[in-house]
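Below: one structure, written as structure tokens.
Note that one protein chain is taken out, while the other chains of the complex remain in position.
Going by the order they are written in, the chains are A and B; count residues from 1 in each one.
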Amino acid sequence: MEYVAIVTALALLQVFIFAFQVGSARVKYGVSAPAMSGSPEFDRAFRVHENTVEQLIIFVPSLWMFAYFVRPDIGAGIGLVFIIARQIYRSAYISDPAKRSMGFGLGALAMMTLLVGGLIGAVMNLL
Amino acid sequence: MEYVAIVTALALLQVFIFAFQVGSARVKYGVSAPAMSGSPEFDRAFRVHENTVEQLIIFVPSLWMFAYFVRPDIGAGIGLVFIIARQIYRSAYISDPAKRSMGFGLGALAMMTLLVGGLIGAVMNLL
Partner (left out) sequence: MEYVAIVTALALLQVFIFAFQVGSARVKYGVSAPAMSGSPEFDRAFRVHENTVEQLIIFVPSLWMFAYFVRPDIGAGIGLVFIIARQIYRSAYISDPAKRSMGFGLGALAMMTLLVGGLIGAVMNLL
């Protein structure tokens, strides 16, 4: 399970960096807290972070259920795909929100594979 | 623990569907990313999703602590009540935000039962 823990930690480090970049965008574009909007650049950084948080709430438990009920090494590999996809999503979103689909789709596919795979694995274990 | 995993996966599938419905509302009501507001219908779908994410961060660890320190079958049953309550909450919120209280309250009650039950179970284990 060490590989699963390492992939989890990398995904958490990634969202921490995204959060840090929101803070930097606050300063750079002069959006003082508690404002949550103000310049297109800040809005993009903010939405990338929020969207990643929303996905992590699904990703982390799904990764561990997949690892436990299916296979940890494959789970860790799919988890890496998710992290890379989130990086592609961020780069695309920052340059042009309309281009965010590919990174988003790849990440969602990885996440859903873990979730549905983990669910099937748990059901199979019962039978 | 398989039932607990299945209930967890169902709750994660539910929030994924809520997220998907936010995306659909973006298209239907013409709210382009990164905008997070624009039409009452979009705002409602958005808030339902956000609120569910905020609750899942409490629900998932609470469910597993309750399952581990109290009883997994009862934990899974209370988890199902939470999922049904969230569906009632969504239907009510979409039709009229003022009617969201019952679904919200039932879900919060289920979640707090898991959280407080899990906490008491962990403390009892120590004594």
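Definition applied: contacts are C-beta pairs under 8 Å (C-beta built on N, C-alpha and C of every residue); 3 or more make two chains touch, one makes a residue touch a chain.
These figures come from a predicted structure and were not determined experimentally.
Q: In the whole complex, not just what's shown, which of B:Gly23, B:Pro40 or B:Gly77 touches the removed chain?
A: Checking each option in B:Gly23, B:Pro40 or B:Gly77, the one touching the absent chain turns out to be B:Pro40.
Q: Which one, B:Leu13, B:Ala35 or B:Ala122, makes contact with the chain that was left out?
A: Checking the options B:Leu13, B:Ala35 or B:Ala122, the one contacting the hidden chain is B:Ala122.
Q: Which residues does subunit B use to touch the chain missing from this display?
A: 36-37, 40, 43-44, 46-47, 53-54, 57-58, 61-62, 65, 68-69, 93, 97-98, 100, 112, 115, 118-119, 122-123, 125-126
Q: If the missing chain were put back, which residues of subunit A would it touch?
A: Subunit A touches the chain not shown through residues 2-3, 5-6, 8-10, 12-13, 15-16, 19, 32-36, 49, 53, 56-57, 60.
Criterion: only the chains that are shown with their structure count from here on.
Q: Suppose each chain is reduced to the average of its Cα coordinates; what separation in Å results between subunit A and subunit B?
A: About 19 Å separates the centre of subunit A from that of subunit B.
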